[in-house]
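Yeah, one chain of the complex is gone here, protein chain that is, but the others are all in their spots.
Should a chain be cited, it is by its letter among A, B, C, D and E, assigned in written order, with residues numbered from 1 in that chain.
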Amino acid sequence: MDASLIINNFLSPPILFFFLGMLAIFVHSDLDIPQPLAKFFSLYLLMSIGYRGGAELAHSGMTWEVATAMGAAMLMSVIVPIYTFFILTRQLKMVVHDAAAIAATYGSVSAVTFVTATAFLQKLEIPFGGHMVAALALMESPAIIIGVLLYRLFTARNPNKDTLADQNPANGELSWSELMRDAVFNASVFLILGSLVIGLISGGGPGEKALEPFLKDLFRGVLCFFLLDMGLVAARRLKDLRKAGASLAAFAILIPLINAILATAVAKMIGMSLGDALLFVMLCASASYIAVPAAVRLSIPDANPSLYVPMSLAITFPFNIIVGLPLYLSTLKLFWS
Amino acid sequence: MDASLIINNFLSPPILFFFLGMLAIFVHSDLDIPQPLAKFFSLYLLMSIGYRGGAELAHSGMTWEVATAMGAAMLMSVIVPIYTFFILTRQLKMVVHDAAAIAATYGSVSAVTFVTATAFLQKLEIPFGGHMVAALALMESPAIIIGVLLYRLFTARNPNKDTLADQNPANGELSWSELMRDAVFNASVFLILGSLVIGLISGGGPGEKALEPFLKDLFRGVLCFFLLDMGLVAARRLKDLRKAGASLAAFAILIPLINAILATAVAKMIGMSLGDALLFVMLCASASYIAVPAAVRLSIPDANPSLYVPMSLAITFPFNIIVGLPLYLSTLKLFWS
Amino acid sequence: MDASLIINNFLSPPILFFFLGMLAIFVHSDLDIPQPLAKFFSLYLLMSIGYRGGAELAHSGMTWEVATAMGAAMLMSVIVPIYTFFILTRQLKMVVHDAAAIAATYGSVSAVTFVTATAFLQKLEIPFGGHMVAALALMESPAIIIGVLLYRLFTARNPNKDTLADQNPANGELSWSELMRDAVFNASVFLILGSLVIGLISGGGPGEKALEPFLKDLFRGVLCFFLLDMGLVAARRLKDLRKAGASLAAFAILIPLINAILATAVAKMIGMSLGDALLFVMLCASASYIAVPAAVRLSIPDANPSLYVPMSLAITFPFNIIVGLPLYLSTLKLFWS
Amino acid sequence: MQPVKRIEIILDFQDLAKIVKILNSLGISGYTVIRDVTGSGDRGLRPGDELTDVFKNSYIMTACPEEKMQEIVEAIRPLLKRFGGICLVSDAQWVIH
Amino acid sequence: MQPVKRIEIILDFQDLAKIVKILNSLGISGYTVIRDVTGSGDRGLRPGDELTDVFKNSYIMTACPEEKMQEIVEAIRPLLKRFGGICLVSDAQWVIH
Partner (left out) sequence: MQPVKRIEIILDFQDLAKIVKILNSLGISGYTVIRDVTGSGDRGLRPGDELTDVFKNSYIMTACPEEKMQEIVEAIRPLLKRFGGICLVSDAQWVIH
């Protein structure tokens, strides 16, 4: 294990600002980032990562490497929600609706984790492909759909449903079109994919150069500001974890580790580059807290958000960016050198 | 016609982000730019364009070229509202209050259209003068005042007015001071003019250099973000167009074309440079959707905003930046080469 | 006196944008900066100044110079609230609660004034030490605590207090923990100190370079935008000054001048560099309008905020950045050359 | 002044469009919306501080004639049953102008 | 507790200052404002998503003694007539403190 890598990451400004945010809550400071700003920064990061990924893809072109990465991404986002669902229902005796929601959470991905990982790679000057951004966009939705399918498969039909399911659509069955919209056209998938396509189209041209000061140079600074806010929010959610209990807290650290091992194996098998492999591992290890709640709210209405949200936001996310990032990279280095 | 110019503009990031915003509405994505951010970006663009225009004017100084451009701007913003008013009332049989509001809309200008045009010229490396920003500021208000005058001239005195016009100022007559304030000191005119003066005063000094990263380098990126929001808003207004009907929709495309032709002739006559001419044409072809609604609300209270707002915002604005921009430039090139 | 310095400062973009903001209120323009943006810009400025101060401190290290500056900062923030309190109660016959609040206001410091001063020094290429940021953070709280102590010392026990002070904490005595939190962990002290520590830790590394475009290059532009908003707010508060009366208005200009003289003497005595001395003088001359109201609200509840807020925000702040900055520097130059 | 019923509905931000649709379908074109509202209810705290808009509320108020009130309430009730939220009805006087 | 009238006014964002002026002129110094409110009424949808602040509303509420209510309503009515908006009056109990 490369201890210097861990310390190095620990002492990098984005991570330190994340800690600063958490600290602000612990000492009861009134530090507060206005919500419209936090939202803007997340949109900015998605736009930046999407556009730059697309522009790079325009340079490199569609290759075999790209296709296998997409395949691997697809594969993992199908496997993870299924195996975690059974761990949750069988091993942890969890009710179906919560298990399905947590499975969707851990099968889907966190764009902010990905973004933090790209900043980490850039600092270490390890190159990575623009198509990994496409993999990120690709991995957000399938796990959600699988989670909903599992929920519907394993839930006994509600006897009261028939009385409810009258003419009024508000009472009716799950609306697949609403689910698709929430899972595929939610703001974060939409903006990443859209920016990627715009980057693909206009990359290489003079437009790319003119956007650099905004979309590229500010990236690291905005990330610091954004992680300051994430620290505030994560620390506020920490107390919800008491409800989740020790076994779910352990789950929130162990499953990312297992997913990271699986992803490492897959990445080695298909011959990803070191940078791409780290991003792929981060994606698989990460858990969603933006796309999943939006889609699960309507599709698995009885799932308890005060379980899956703090698990991903207050445990898995900090774990991945603080410990996971250098840990996964030093593990990968063992096999890639 | 230079087709490559059209395609080139069509595929430039700002325009593509505008389309992305429209698409988000069509596919019912929940993408949403927080309103305070959208407002900030518009303030930023006005400040940037104003300051840089002023700084450039400080370099070039007040010349004959500048004076004639101001004169031409003044002329066009008087002619346009008058001739469009008569087309609307005579040809389209429109009631006076709506005709006056639409005439003011098309006589006044859109700063965002102007800003998009400057980015277009910068990409093509066609120079333009800082005084065109002054022309922009100059053209916002006169058409509004003329629109209100036409309204008052052609409206039969309201017989109920006397009962209303008691001591209470709330009931009284049009407040000219309020109109002047809304037309001349509205936020966008004020900020552009103020920044222009600041640029004039401090341009050339070390202050200009220090402001470049913020006011100049970020410009293109902010424009993309801003047009993403404009796309969202324009698409939301599209459905209001049904009320407007086909003849007003045609008006919203034909009048810009006529104004562009008039402006081309005037620009040629006074010997503007190619870059200045394009900006002048864009100003004349553009329609206001910020300054006009604010002033018209009180001065022509019976005008229906769901006519003039979607016309300018959802037809004329997209038409001008997508089709108009390259169209007008390739036409100008015919006469300027 | 160096008149060119005064004119130069007067015509610099940040000051001109401050005037523009004030003008907007005087001409009743509807220009308005959304509050979340204004708050973000203040957070940005604190983060930027903190991080860069810390990074510079990492380069220079902890020296004797740093220690004496901290000592001087501590000394001044103890002396100023005490002597001003007695001027207010004895000379101006002010009631104790208002005197204590105003004393705390003038003993504490204004981060925005400091930030404007650093931009001024950078323009003149006068170097200053990163430890002055630490001095800024150090000077925010002590005066507040002294103000509260003075208030409690000189206020006769309220006879009604006993009936109120029942079991309910809402009725109880001053909560020292709340005061400490408001005085020491308020957002602005917390963010400056936190960013300073992060700068200390990560300064010099590659992280510092990557943050430059955001934290350093944008600084001047953001300052302009921010001062535009400060101009709006200051002008809105001007009319509250009528309540304060002429003697308090004079106080709001004379006390900064006296503090500036005291600070000049102290700075000379301990041998500060010219740049550090100017920042130290600005800190001592400045008055708080962020940290103080938050802490005073609970600790000196009967103090009237419509006295101490407009005094510092609408008189002392503009005076210091417009007249004080070049005045203090040209005075310092007499003794430092 | 004319007596009206003041109906207040507080529900998930993301269900706002559904309520507006129902009001429109009942011919109610007068309502006021406060988009960003936080709170707490049966489904726990909704702090409104996250990136997703899922955990925050919206507020809608409509003043309507008494006879319309029952109709609106009936149309909204199943939505509240399914998605959560509350609905309050109170009396008010509409200032005719 | 003391009975009061709760007057709610919803009108154009840009008319807010006019209402405040009227309240001040009537000696009413207690009121609460929510600046950014959207809605729909006789003059159509006011979505509040544009750059201009023209198409959004503000909300003002003031609790006043019964005898003041009539005076306020009469002063506000012509404003509503001219510029649009609504005014509701309801009963409430003020918690004396």
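The rule is short, and it goes like this: contacts are C-beta pairs under 8 Å (C-beta built on N, C-alpha and C of every residue); 3 or more make two chains touch, one makes a residue touch a chain.
Not measured: the values here are computed from a predicted model.
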item	value
Touching the absent chain when the full complex is considered, from C:His28, C:His97, C:Arg152 or C:Arg236	C:Arg236
Contact with the hidden chain (one of D:Met1, D:Leu16 or D:Cys87)	D:Cys87
Chain not shown, touching residues in chain E	1, 4, 6, 20, 29-35, 63, 90-95, 97
Positions on chain D contacted by the hidden chain, ascending	8, 10, 34, 37-42, 48, 57, 59, 73, 76-78, 80-81, 86-91
Hidden partner chain, residues of chain C it touches	35, 38-39, 42, 164, 168, 170-171, 232-233, 236, 289-290, 293-294, 297-298, 301, 305-306, 309, 313
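Basically, only the chains that are shown with their structure count from here on.
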item	value
B-E or A-C, whichever has more C-beta pairs in contact	A-C
Angle of rotation relating chain D to chain E [CA atoms, steps of 5 degrees]	120
Homomeric contact chain B-chain C: same or different residue positions, threshold half	different
Whole-Å gap between the CA centroids of chain C and chain E	38
Euclidean distance of C-alpha centroids - chain A vs chain C, Å	41
Separation of mean Cα positions, chain E and chain A [Å, integer]	45
In chain D, residues with contacts to at least two other chains	14, 53
Multi-chain contact sites of chain B, meaning residues that touch two or more partners	30, 32, 34-37, 39, 213, 217-218, 294
